[in-house]
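Incomplete set of chains, arranged as in the complex.
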Amino acid sequence: MFESFRTKGHNAGLPPGTLVCPESSGPVGPVKITLIDYNKQGYTEKEIKRIEDCFQAKDSKTVSWINIDGLNDIEMIEKLGEHFGIHPLILEDVLNTAQRPKIDEYEDYLFIVLRMLKYNEETESVDSEQVSLITGKNIVISFQERPGDVFGPIRDRISKGKGRIREGGADYLAYALIDAIVDNYFIIPEKYGEIIENIEDMLIREPTPEIFQSLHNLKREMIFLRKAVWPLREVISTMARGESKLIHKTTVLYLRDVYGHTIQVMDSVESFRDLLSGMVDMYMSSMSNRMNEVMKVLTVIATIFIPLTFIVGIYGMNFNYMPELGWKWAYFAVWGVMISIACAMVFYFRKRRWM
Amino acid sequence: MFESFRTKGHNAGLPPGTLVCPESSGPVGPVKITLIDYNKQGYTEKEIKRIEDCFQAKDSKTVSWINIDGLNDIEMIEKLGEHFGIHPLILEDVLNTAQRPKIDEYEDYLFIVLRMLKYNEETESVDSEQVSLITGKNIVISFQERPGDVFGPIRDRISKGKGRIREGGADYLAYALIDAIVDNYFIIPEKYGEIIENIEDMLIREPTPEIFQSLHNLKREMIFLRKAVWPLREVISTMARGESKLIHKTTVLYLRDVYGHTIQVMDSVESFRDLLSGMVDMYMSSMSNRMNEVMKVLTVIATIFIPLTFIVGIYGMNFNYMPELGWKWAYFAVWGVMISIACAMVFYFRKRRWM
Amino acid sequence: MFESFRTKGHNAGLPPGTLVCPESSGPVGPVKITLIDYNKQGYTEKEIKRIEDCFQAKDSKTVSWINIDGLNDIEMIEKLGEHFGIHPLILEDVLNTAQRPKIDEYEDYLFIVLRMLKYNEETESVDSEQVSLITGKNIVISFQERPGDVFGPIRDRISKGKGRIREGGADYLAYALIDAIVDNYFIIPEKYGEIIENIEDMLIREPTPEIFQSLHNLKREMIFLRKAVWPLREVISTMARGESKLIHKTTVLYLRDVYGHTIQVMDSVESFRDLLSGMVDMYMSSMSNRMNEVMKVLTVIATIFIPLTFIVGIYGMNFNYMPELGWKWAYFAVWGVMISIACAMVFYFRKRRWM
């Protein structure tokens, strides 16, 4: 998720609305366009090769969903924009894949930018992809960076006529897409919740610098998660306010539901942030705790033996006249004194709870 | 309370409004339905087996309270929803037991989600259960996850005709239920207040890692308590604003009262958070304090005896020509020197307040 | 002030509006009722025994101030409420002495809850008492937990006809009471300002755990002071907004003045919080400073004498063949070497500023 760090604007210097192919982070295959047309009665789905093949969708009475996977065919996107009357700034934003989630209301359509987040079990981090939705009357155009998405169940519901989706308009479809994206957000705090619990357990058992490193990484992930989810609240609340004539009253209820979901995700992210900063405190405290432990052992050993070593040093001196050296029981007396001192010290340390 | 960590949305991929049985955290008995019907004149309470038995409540003139304990009979809930004209999204939210407290206004009813919190003396933590209220004209439907609730006194007031409850409508009943839940919140800060006082005392007497662990746990509990109570403010202020035609003016006064209560609970939680973070500082400071103590003892012992040991070492050397060795009072002179050094050191440490 | 920690709602389970005697924290004498009646022309003040004796105040044209010290005579309060038409929820709030400052606007009166704070020189902490005001047309009813208040000067002004008070209505009287309470708040930051200055001086001279404890206690006091004063802003700004028909335009000017005072108190509390957290940093830093001092002494002594002790140890060995032992000036040479080493070390420590 780290790459989303580097925000990129459109290439500075170009006139606004100039389309520039996004630097793809990995190999990207050819652009794939799918057109789904449906109404209450029926449904057709086809993959199309030339963008012109979906131009009739503009005037058809059925709801059309044009999904575009891959953003490197600029010419095609320009044609699309021209035919459907999409503002060049929107097309520029579609191609700029470091957008902040946002909604722009135009006369004939809504333009919505979202982040599709997927927890990647392998890398144990979150994959992020930008999804742009253009919602007009009877038409939804969605742009994705890569093939592979979370919209499978929606396609399924359309094809099988499950739920309300075939009865709803383009606004309901847009809602369904947003809902699918937001529903997948829930998996992320769930995963992180588990990870945080594990780290907490480890922290209690034995804090290591590695655990602290994990804490730091988690904090960083939360910063980015927050950055992706926070603006979404505004996007959806703008839609749910019901002021746009493109959104039906019945859909507003559903949008309010999604709104609740985003707040719930945000709540979790905020709680995690609080928890993590508590755990940093905990790490720090157990560090200084361990230091205390180490120091106590050193102090106990040193303060017991240093005075004794001094005593034995005394009787190692070679003065000609040292009366004690000749006494018969002197050696044993010294032992006695030393044992007494050691015991007194141990007793003192016990009392201070250093042992 | 930790489990509320893992926020779960509705099963990603299903059409909105699809009902899914909540994963119960423990064994859940069969669903229990109670119907209470009352007006100024009279009152009936019965447990019903088939949901259809309460369908007549829809059109009766009396106020009906349908209470449902247990959420695993999806078919029953679907029937209920259909008969009373409840939006599928609401039913979905009822079953999704990780909801954030919220209020949704529909044409004919208000949908309210709350958390019922109970301090569990045994586990010394807070048990949390989701309560959903659907308030219509003359009807309140309440859903609980498990049997056992805080509504006993309300049932009592209805049956005995105590207070205003029999004269009020469904909105007053809804208020009474919310009030009962919020009243039980007060017990929690009271309990935590005691615990925090105890920990503070222990912290002053002797800080241990265990106490720090308790501090950390309390902070975590506060995060969750906050998460449960904070959104409630908005829920109740929405109701108390008096814009819904389902809420009578007289009830608004009562709701404003509950609103004051929730703010009071929030205030306490915020104060606790501040206090706890002050206590973390205190723990840290007393840690470094103890370290100082340990270091001082080590330093005092070591700096007194290390030079003395050096001196006795000198006269343990075996050089053939060491004039002092032959002097008569040398041994005692060395003792004198050593005692003087020790005294000077002790004096120095006293002055620096290390002893 | 710690006791205000434990927020108590009305006894959970009772119908709203049920009056429960507040748990008094100390012995409370019998309830004392005072009735002051005044207008421009004249003034009467009497202590009354039976609450019924002040019932005529309701319809009199003069301004009546009924002051009630002590909240344990529930029956009396109920009678009062009934006669003057006070909502049961208000009476419940009057008796619940852990209220947050608030204002509730009813049709015929304003209900205001405040905290009367007094700095107790003996315990060096702040005493807190709840004062409830019910302000109607021509009548103000005030409830206090205990006898003893800050209203003496107001009684004086009424009796002597000083200032505008006899010309003003009930709203001006309510203002005067609030003003008297807020004016006494100013003494508290003044006191704390002195205490904080003292602690700061001590912190610079010699930081001890006791000072840190004081810091912690002050922080706690600030949390509670803030909790008592913060909501007051809203209370007074609500009154000063001038929307209530119970408050005259001329009084609004005075209320705006009190509003300014509360903001000033809040400002001080916030500054104190900032200062205190800066002082915690200072304590921590001087702790680690002292540790550094201790460590330096240990290090200097140990690193000078440990090598020297090693050297004298060498010539304490009993090998048969150790050429140096026979050399004439060896002993003095060793002394020379040791003194050189010691001087070099001292020079090195001086350079590093450890001595």
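Each chain gets a letter, A, B and C, in the order it is written, and its residues are counted from 1.
One rule holds in what follows: a residue touches a chain if its C-beta (ideal position, glycine included) is under 8 Å from a C-beta of that chain, and two chains touch if they have at least 3 such contacts.
Treat the numbers as computed from the prediction; the structure is a model and nothing was measured.
Enquirer: In total, how many copies belong to the whole complex of which 3 are placed?
Expert: Taking the 3 displayed chains as part of the assembly, the whole thing totals 5 copies.
Definition applied: only the chains that are shown with their structure count from here on.
Enquirer: What's the fewest number of moves from subunit A to subunit C, given that each move must go to a chain touching the current one?
Expert: Counted as steps through touching chains, the separation is 2.
Enquirer: Taking each chain's centre as the average of its Cα atoms, which is closest to the average over all protein Cα atoms shown?
Expert: Minimum centroid-to-centroid distance belongs to B.
Enquirer: Are the interface residues of subunit B and subunit C largely the same numbers on each copy, more than half shared, or largely different?
Expert: Counting which numbers both chains contribute, under half are shared, so the two copies meet through different residues.
Enquirer: Just give me the whole-number Å value for how far the CA centre of subunit A lies from that of subunit C.
Expert: 41
Enquirer: Counting only Cα atoms for the centres, state how far subunit B is from subunit C in Å.
Expert: 26
Enquirer: Two or more other chains touching the same residue: where does that happen in subunit B?
Expert: Within subunit B, the residues that touch at least two other chains are 284, 288, 291, 295, 298, 302, 306, 309, 313, 316-318, 322.
Enquirer: Where on subunit B does subunit C make contact in their complex?
Expert: That would be residues 150, 152-153, 157, 162-165, 176, 179-180, 182-187, 189-190, 193-194, 197, 204, 253-254, 256-257, 260-261, 263-265, 267-268, 271, 274-275, 278-279, 281-282, 284-286, 288-289, 291-292, 295-296, 298-299, 302-303, 306-307, 309-310, 313-314, 316-322, 353-354 of subunit B.
Enquirer: Any idea which subunit C residues touch subunit B in the complex?
Expert: 2, 5-10, 12-18, 87, 89, 93, 98-100, 102, 104, 106, 206, 209, 212-213, 216, 219-220, 223-224, 227, 280, 283-284, 287-288, 290-291, 294-295, 297-298, 301-302, 305-306, 308-309, 312-313, 315-318, 322, 324-326, 328-331, 334
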